[in-house]
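All protein chains but one are shown at their positions in the complex.
All chains are identified by letter, namely A, B and C, in their written order; residue positions are counted from 1 within each chain.
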Amino acid sequence: MREIFESTIERLLTDLATPETVLSCEGGDWPAELWAAIEESGFTLAAAPESLGGAEIGWADLYVLARALGRFAAPVPLGEAMLGNWLLGKAGIEAQTGILSFAAEANLSLRDGAVDGSLHDVPWGRHAATLVTIADRNSATPTVVLLATETAASQTLSLNVAGEPRDSLHFSGAKVLACAPLPGSLSVEVLQLGGALLRSAQIAGALHALLDMTSGYASERTQFGRPIGAFQAIQQQLAVFAEQAAAASIAAEAAFAESDTDFASFTIAAAKVSTAEAASAGAAIAHSVHGAIGFTQEYPLHLLSRRLWAWRSEYGSASLWSQRIGQMVCDGGGEGYWALLTGHACQQLSAPERKSA
Amino acid sequence: MREIFESTIERLLTDLATPETVLSCEGGDWPAELWAAIEESGFTLAAAPESLGGAEIGWADLYVLARALGRFAAPVPLGEAMLGNWLLGKAGIEAQTGILSFAAEANLSLRDGAVDGSLHDVPWGRHAATLVTIADRNSATPTVVLLATETAASQTLSLNVAGEPRDSLHFSGAKVLACAPLPGSLSVEVLQLGGALLRSAQIAGALHALLDMTSGYASERTQFGRPIGAFQAIQQQLAVFAEQAAAASIAAEAAFAESDTDFASFTIAAAKVSTAEAASAGAAIAHSVHGAIGFTQEYPLHLLSRRLWAWRSEYGSASLWSQRIGQMVCDGGGEGYWALLTGHACQQLSAPERKSA
Amino acid sequence: MSITQFTYSTIPVEAESLRHEVRAFLQDHLGEYPATSRAQSWMGFDAAFSRQLGARGWVGMALPRQYGGAAAGPFARYVIIEELLAAGAPVSAHWIADRQSGPLINRFGTEAQRERYLPPICRGESYFCIGMSEPNSGSDLASIKTSASRNYGGWLLNGQKVWTTNAQHAQFMIALVRTGEKQAARHEGMSQFIVDLSLPGITIRPIRDLAGGEHFNEVFFDNVQLDADALVGTEGKGWDQVTAELAFERSGPERFLSCIELLKTLISAIGRHPDALQGREIGRLSAKLLTLRNMSLSVTAQLAAGEHPAWAASCVKDLGNLFEQEIPEVAQLLLEAEPRQQGGTEHAQVLAYLTQMAPSFSLRGGTREILRGIIARGMGLR
Partner (left out) sequence: MSITQFTYSTIPVEAESLRHEVRAFLQDHLGEYPATSRAQSWMGFDAAFSRQLGARGWVGMALPRQYGGAAAGPFARYVIIEELLAAGAPVSAHWIADRQSGPLINRFGTEAQRERYLPPICRGESYFCIGMSEPNSGSDLASIKTSASRNYGGWLLNGQKVWTTNAQHAQFMIALVRTGEKQAARHEGMSQFIVDLSLPGITIRPIRDLAGGEHFNEVFFDNVQLDADALVGTEGKGWDQVTAELAFERSGPERFLSCIELLKTLISAIGRHPDALQGREIGRLSAKLLTLRNMSLSVTAQLAAGEHPAWAASCVKDLGNLFEQEIPEVAQLLLEAEPRQQGGTEHAQVLAYLTQMAPSFSLRGGTREILRGIIARGMGLR
């Protein structure tokens, strides 16, 4: 399954998510042809149950899709659509075709089938047709809602550091397309966790591509009469980069594998920490090895490095997730530490507090 | 002045604080000959006012003494005696000859000329004849007291990671040798600041010696047919070490220079942070470059590295002093930041809170 | 070389007294200047501002009085520069002329060159760029190929420079080019020229950077006819002159203040009650900054004393770069404030801008590996 998914998405992205397309989409252009091809592949519906129009694929197998999105810096909310349809499915709502995104940051109240409030940091919010989020988060009955973006009273446009849309949408008495109670097995932070999960795989993919680009450059570029990759100082940096990329890769894969049915919050948190730290180290080394050329818009390095800088912060920084792990670990004390680590798939973090600027 | 001080102490320590002496004193032996020579030099009294038996030398000039103590890993409380006599002088008490140390950590109450309570982490407490500390710290009238160690009811012996005595002394109704109110110009944390000041200079000195030892070793030791110092990876590490040693050196010197009359708490805090971080980096690089030989007791590297590990923690870790600077900076906000940095000599940290294990 | 070269040095009172004056000037002239503009630091271009600084005597102030300078010592210039940088003032127009080209012409130029070029520099009206790197030369400047050959009218210039900061705004370039055959000694046969960028045969093409800005340029020379007096200094000694020039380039406050605006917006965004992590990191960075400034002042004192502290200057540059590049990294860990190209707070926008610019800081004046190589050489290891 994974092999077919991977080869399919790779073929599709190789053709339609070229560096030129990615660059042209920064700032808000929409890659209609790419999205059409993705919809046709059926991937947007993959995680939903078969009974609700999906293919009931688990996250373990979807890992390769999210990683490929990162490797190609794909300027589309495919990961977001998969997660949105997965949550709709959990709530018993029919899977959505079309451009679907989600909001983990929501301050939304639901009354009589209509919502008031705002959604923040919505990926491709300006382009999405529908959005999944959770209303009445702090009540006894948090509710999964599906909204049509056209019913938003207003939008506030934002771009992350890679020029990807991260918009806010404001609703005032807008009718929901569908709603259903959040199942008791899911926490209200399920979309935050899902977002962290997606970004960890995208970071792993982007790091992989960036490592290949950087070691290739080091082999070709000569200075002082030999390839710069022949200098010990450069070799040592590239080795560190490879280690970090490997750590990111396995941390992200572990998070998907252990979340196949329910989100494994400890492993997801660890994945976001490991990938965010690897993103920082990898982007720095890639730029250092490339020198000036890597700083130009025409060279594709920045398509990856700028996304690494964006994604490491989205759905919780390395600090936020570290602190949540740290709180859980300290709750268990030194005596319980090893058992916690080795039994981690069953461990869940307690509810978060989010700092904001 | 500095040149004479430096050449005098260096001659003395070269003769009497040999690596063999330092090693033999670890665990608690007392270098009587070394201490006798130091007392004869008059340095223990240097910082006290002339009117009270001292030489009224400012800290700017005493920097070279403290740095030399670090360079030679000298197993004596000369810095402690200088600080103790300085504080006695501030309080109008006659300078003390003999082995004098101090306690920054004190929980001592004074009544009718006698004290109850404990002193912690006292350098060479088991050897000292007299101790300076501040009693009634949390009262309206904190008091400088001079105690005879023989009046202690009991002692709890401790050694830091370099085998230097850091003892606790417990007093119960012990008569003080002298006492006087702490001058209003001094904070109750004056001994903590003074301790941090001394250790920053000792770290700078030890790093200097360790850098020389390590670059010398790298030039002599051959592997794969050439000196290991010819490998780019080793060169890059040694360059980082040199940068850190330079930073430590100037940070410590700045703290002494700006504290010539009153302790400049911001600069002292910055010195402890800079030297503690340099200590960590320098010790790690020195051990990494030396390999196995540096791990043996017979090679003198560890006489320096183990002191760096001890001193970086004493009188406040890099975290503690960073947090205190950070609180002060945040109090001033972004707008006031640059003025704070450039006017730093006048800035004082507010009173500390100390975490303990 | 030894770390004892770093001796604590303070700014003399007369230089320190300029600080109040320049702060008042900046308050008047940049009062409303937004943080997102200040974040450009010495990349911000404003010719009118440069002329105002020139009118106050703060451009080329270290140059002799007869050319419009103030014969000021290094510390006076230090105070002016660090205040401008700390405020994020737009100094890029005159920056290179003030910092490198003016001192170079004063030191190596002829009397006629001094009289011609230095007064407009001091007025803040004459802008220079430095032509060093070429395609494929990178850190290995001995491999440059652009050449000037003697002809009837002086010199004929051909070739190409790249990564030339501000070439699109500058009137002049100081170009390092080949004037002789490539020698056995790799650094011989090079010379420096003052190239009037308005001459025929010169094409300047800005290079767009990853953040969408245009600071770097490609500059092409196609049979550009230079006058005989375009040569500055001695024919064939260009490398030695450049090396002397680089010493100025390695230890000033521009080596550690590039992210000061982000540090300021970060501190304000954190507010008066930092948590233990925020307090630790803000304090740690502040301690480093204080120490770096003391190191930089120490090198300035050595320069003022006529010494050539290449080793010490490289220490400041490398530590300074690490510090500057660390600030966006730390910032994104202290607040859940995602960097924003569009929308978001001023802090989020400054964070986005400087996160993207930070990798370029270690391209300026020697890569990390090369700086550390210089230090290792100073320690006798190579």
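Quick note on the criterion: a residue touches a chain if its C-beta (ideal position, glycine included) is under 8 Å from a C-beta of that chain, and two chains touch if they have at least 3 such contacts.
These numbers come from a predicted model, not from an experiment.
> Could you list, sorted by label, every displayed chain in contact with the chain left out?
Hidden chain, whole complex, touched shown chains: A, B, C.
> For the chain that's not shown, point to the residue among A:Leu16, A:Leu159, A:Ala254 or A:Leu301 touching it.
Only one listed residue reaches the unshown chain, and that is A:Ala254.
> Given that one chain is not shown, which residue among B:Ser51, B:Ser139, B:Ser154 or B:Gln223 touches it?
B:Gln223
> One chain isn't shown here. Among B:Thr149, B:Ser319 or B:Thr342, which residue touches it?
Only one of B:Thr149, B:Ser319 or B:Thr342 touches the chain omitted from view, namely B:Ser319.
> Out of B:Thr18, B:Ser158 or B:Ser219, which touches the unshown chain?
Of the listed residues, the one touching the omitted chain is B:Ser158.
> Could you list which residues of subunit C touch the chain missing from the display?
Residues 275-278, 280 of subunit C touch the chain absent from view.
> Residue by residue, what part of subunit A touches the chain that was omitted?
Its contact residues with the unshown chain are 208, 211, 215, 218-219, 229-230, 232, 234-236, 238-240, 242-243, 245-247, 249-251, 253-254, 257, 266-267, 269-271, 273-274, 277, 318-319, 321-331, 333-335, 337-338, 341-342, 344.
> Which residue numbers on subunit B touch the omitted chain?
27, 121, 156-163, 166-168, 221-224, 231, 233-234, 280, 283-284, 287-288, 291-292, 294-298, 301-302, 305-306, 309-310, 312-314, 316-320, 323, 354-357
In this section, only the chains that are shown with their structure count from here on.
> Taking each chain's centre as the mean position of its Cα atoms, how many Å separate subunit A from subunit B?
Chain centroid spacing, subunit A to subunit B, equals 50 Å.
> Show the residues in subunit A shared as contacts by 2 or more other chains, in ascending order.
Residue numbers touching two or more other chains: 231, 233.
> Two or more other chains touching the same residue: where does that happen in subunit C?
Each of 369, 372 in subunit C touches at least two other chains.
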